[in-house]
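Below are the structure tokens for one structure; questions will follow.
Yeah, one chain of the complex is gone here, protein chain that is, but the others are all in their spots.
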Amino acid sequence: MTPHAGTASVSLRDVSVTFGHHRVVRDVSLDLVRNRVTALVGPSGCGKTTILRTVNRLHDDTGGKVTGKVMVGDLDIYARDTRAELVRSRVGMVFQRPNPFPTMSIFDNVVAGLRLNGVRSKSVLREAAESALHHAALWDLVKDRLHSPAVKLSGGQQQRLCIARALAVEPEVLLMDEPCSSLDPIATAKIEELIAHLATDVTIGLVTHNMFQATRVSHYTAFFLLGEDRATGELVEYGPTQQIFDAPLDPRTRAYVSGEVG
Amino acid sequence: MSSTVYAIDPDAAGAIGARRDLVRESARRSLVRRRLLGRAAIVLCVVAVAVSLAPLVALVTYTTSRGIHALSWTFLTHIPTPPGIPGGGVSNAIVGTVIIVGVAVAMAVPVGIMAALFLVERTGRIASALRFAADVLTGVPSIAVGAFAVAVFVDPFDHYSGLVGSFALATLMLPIVIRANEAAMRSVPRDLWEAGLALGVRRSRVVRSVVLRGALPGLVTGNLLAVSRAVGETAPLLFTIFGSGFLVANPTQPMQALPLTIFTDGTSAQPSSQLIAWGSAFVLLVLVLVLSVVARVVSARLNRQAR
Partner (left out) sequence: MAPTLLEEVPPPRLTPVGGVKEALQRRSARPGGRAYTVVRWSGAVLFAAIVVALVVSLLASSSQAFAHSGLSFFWSGTYNAAKDIYPTGVFILGTLITTAVAIILAVPIGVGTAAFLSEFAPRWLATPLSVAIDLIAAVPSIVVGLWGLLVLQPIFTRHVEPFMKKIPVLEWFFHGPALGPSMFLAGTVLAVMILPTIVALSRTSMSAVAVEDREAARALGATRWQVVTTAVVPGARTGIEAAVTLGIGRAMGETIAVAMVIGNNYALPHSLLSPGATLGSAIINNFGEASPGLDRASVIGLVVVLLVLSALVNVGGQLLMRARSRVVGATT
């Protein structure tokens, strides 16, 4: 019973996302490797977040049309008979700005996902909350005030709470959309450490506009840019992080990485 | 990379994934129930919407269908016949309503604009107190305003008149007018104020040419909506204007008004009186509707002109 059992890898093949008449990102093919951190980097507006959100089908709500194939493990998540809610209980997400439920306590926030998915047993909830809070490096801080309001935590702590909330559902994949962009450097460092530790148990997809963050925490990197039409984002290069930053194959990647562009 | 307070105790934490299968199972099994519950809830909400709309539909259709029967040239131009005798009309009520509301507007709107100007120009305790008073007053039952008018103007002189009714309506309208006018004036962008003032123009001039003109759509809408509210009010009139079977155009005398007719004829057992009540209700509804529509149309047109 190794901790690695049950995680999945994610593969995207020729994925494009269109809103109305505007194609936001096109023909993306990449993998989120099992139990590794894959960073999606690039300037703003190139479709990194849009691609990330295809993996948990969040575009169902926003009216974005997704074409191509997205597999989580061996599940085709856009297949006709696949239920989006079940996909989302296997693929968790942490957002750019911490969004704990403002009317709930810390405990209720952490177990919110479990409750939403039908888990009632108090003992299971308590165990899961403790475990998740440990993994988010929050347990010692909040263990004596689990029922105090979540909004009383600082920004960085709230983000770790959101990570705990996502982890409590035991997802196979964790998507993180610029999780540190609204946090100060110390909080950011804490979360980066967290990400590095979590990778052994969860497959992580991380969108970041900070390429140094990518070098620090990720094993694989996907580099996005706006295409020549200046309207549609595309994947320029994808590979092991070391290679992308030390020996990029595409000249555009080299330019971005060495700071000439963006 | 400095290692901060992050140190997991692996035993205490438990691996991520220990409960993975449990959660997956629970999610799968509960989904059917959750979706069903959701659909049922949405259906109930749709029913709620239907129930919410039903009274409006019923009100309008019944009032129209029964009121139309009463409508005729006679109805609009003749005074009422004695109770029980069919025929007659509500010309006295229509004229009365128009005059009483007209005088009320003449009382409330100028004062309302003046007070709104005061509120716009000042912050501080007096202004906040006035604003608070206006907000509280908008929620006060209209019978209190009627009682006030009776106590001050009717009882001491033992004389009922349309003027007292107008005063009561004006008192009712005043807080609404003040708040709406203040809001309209504040919606004028600050740059316009300051541009005018920077040019060295007198403050009152700035207000007149720039602010009032810019706020005109909001002023018109706000005041017209207050009027359409006043037109339908019964309680302030019930004990102040006394009513009259004759067409009275002199506001210093007792008068009739549409809400009054509806009340007395509607509660009567005579079908002919009830018919008059329906007809009056229909006229009143049309009046209120026309005022609301005019308010919106005029404000939209003024908005367009301002662009």
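Per-chain residue numbering starts at 1, and chain names A and B are given in the order in which the chains are listed.
The working rule: a contact is a pair of C-beta atoms (placed from the backbone, for glycine too) under 8 Å apart; a residue touches a chain by one contact, two chains touch by 3 or more.
Just so it is clear, the model here is predicted, and its values are computed rather than measured.
Asks: Taking the complete complex into account, which shown chains does the hidden chain touch?
Replies: Counted over the whole complex, the chain not pictured touches A, B.
Asks: Check the options A:165, A:190 or A:216 and report the residue that touches the missing chain.
Replies: Considering all chains, including the one not shown, the answer is A:165.
Asks: If the hidden chain were put back, which of B:96, B:165 or B:222 would touch it?
Replies: B:222
Asks: Consider the whole complex, including the chain that is not shown, and state which of B:113, B:163, B:248 or B:302 touches that chain.
Replies: The one listed residue touching the chain not shown is B:113.
Asks: Can you say which of B:103, B:164 or B:277 touches the chain missing from this structure?
Replies: Checking each option in B:103, B:164 or B:277, the one touching the absent chain turns out to be B:277.
Asks: If the hidden chain were put back, which residues of subunit B would touch it?
Replies: These residues of subunit B touch the chain that is not shown: 27, 31, 34-35, 37-39, 41-42, 44-49, 51-53, 55-56, 58-59, 62-63, 111-123, 126, 130, 133-134, 137-148, 150-152, 155, 171, 174-176, 178-180, 182-184, 186-187, 190, 193-194, 197-198, 202-205, 207, 218, 221-222, 225-226, 228-229, 231-235, 238-239, 259, 262-263, 266-267, 274, 277-278, 281, 284-285, 288-289, 292, 295-296, 299.
Asks: Just the residue numbers, please: which parts of subunit A touch the chain that's not shown?
Replies: 56, 58, 61, 85-86, 88-89, 92-93, 95, 97, 99-104, 112-113, 116-117, 148-149, 151-152, 162, 165-166, 169
The definition used in the following text is that only the chains that are shown with their structure count from here on.
Asks: CA centre of subunit A versus CA centre of subunit B: separation in Å?
Replies: Here subunit A and subunit B have centroids separated by 50 Å.
Asks: Note which residues of subunit A are touching subunit B in the complex, please.
Replies: Subunit A reaches subunit B through residues 3-7, 83, 85-86, 89-90, 114, 117-119, 124, 127-128, 130-131, 134-135, 137, 139-140, 167, 169-170, 172, 189-190, 192-194, 197-198, 201-202, 216.
Asks: Could you pull out which subunit B residues touch subunit A in their complex?
Replies: For subunit B paired with subunit A, touching residues are 1-6, 8-9, 12-24, 26-31, 33-35.
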